[in-house]
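One protein chain omitted, others in place.
Now for chain A:
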Amino acid sequence: MKVLVAVKRVIDYNVKVRVKSDRSDVDLANVKMALNPFCEIAVEEAVRLKEAGTASEVVVVSIGSKACQEQLRTALALGADRAIQVEAADQPDALSVARILQKVAEEESADLVLLGKQAIDSDNNQTGQMLAALMDRPQATFASEVVVEGDSLKVTREVDGGLQTLSLKLPAVVTTDLRLNEPRYASLPNIMKAKKKPLDVKTPDELGVQLASGAELISVEPPAERQAGIKVGSVEELVEKLRNEAKVIA
């Protein structure tokens, strides 16, 4: 089974994002970037499938400027076999990304495509679903457990009310939720080895995809700040305030 993992370069999750003073976008100049945490979980899951002897090869792909090669190398250090960068401006729209991934999945004859459920920058939560739709293949989003059973997958999904289990025939698309696994740390020898693993660069043109977004970013603003309130001295005072001042309890 061949596994394709799509990964995205995003702001490091520990960094607090700031809006540019002209409100045109967020300020990413000189900000620490990293592999999107949900993508890291997807890479880990693929590598575990390979270690278990289920997956024959793990290919990682990222779409963006040359800078995203850094994140592809991170994925290679975690255990992926080879990488593909599809050259594009940063922050392409989700549909264009899905179209590119569809072509890459076809070229690679991937049996399973793993993605993070969402990127922590755009918070879109779309690409995996769009890719599955374009491929007309089944999807399991928000996965917390993936079990390979022959040519099918049994996937447990985290849904609003609890857990749902689906059976999908391969090829299929799976997006990862937080509890699927705990990604490993790349060891120094593996980081060194990753530098020698193959990394191909392609263009959307070569794949026959034209990037075109149907959405225009008008402005970005910081959220309304919440003011700190008061400290109360006792539970009695708290209940009195909630009853008579805030009037939120009877």
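The rule is simple: a residue touches a chain if its C-beta (ideal position, glycine included) is under 8 Å from a C-beta of that chain, and two chains touch if they have at least 3 such contacts; residues count from 1.
The criterion applied here is as follows: contacts and distances are computed from a predicted model.
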Q.
Tell me the UniProt protein name of the chain this structure doesn't show, selecting from "Zinc carboxypeptidase", "Insulinase family protein", "Electron transfer flavoprotein subunit alpha" or "Carbohydrate ABC transporter permease".
A. "Electron transfer flavoprotein subunit alpha"
(Q) To test your reading of the contact rule: which positions on chain A touch the chain that is missing from view? (A) 11, 16-17, 19, 26, 93-95, 98, 120-134, 137-139, 141-142, 144, 154, 157-169, 172, 177-179, 213-223, 226, 228-232, 234-236, 238-239, 241-242, 246, 248-249
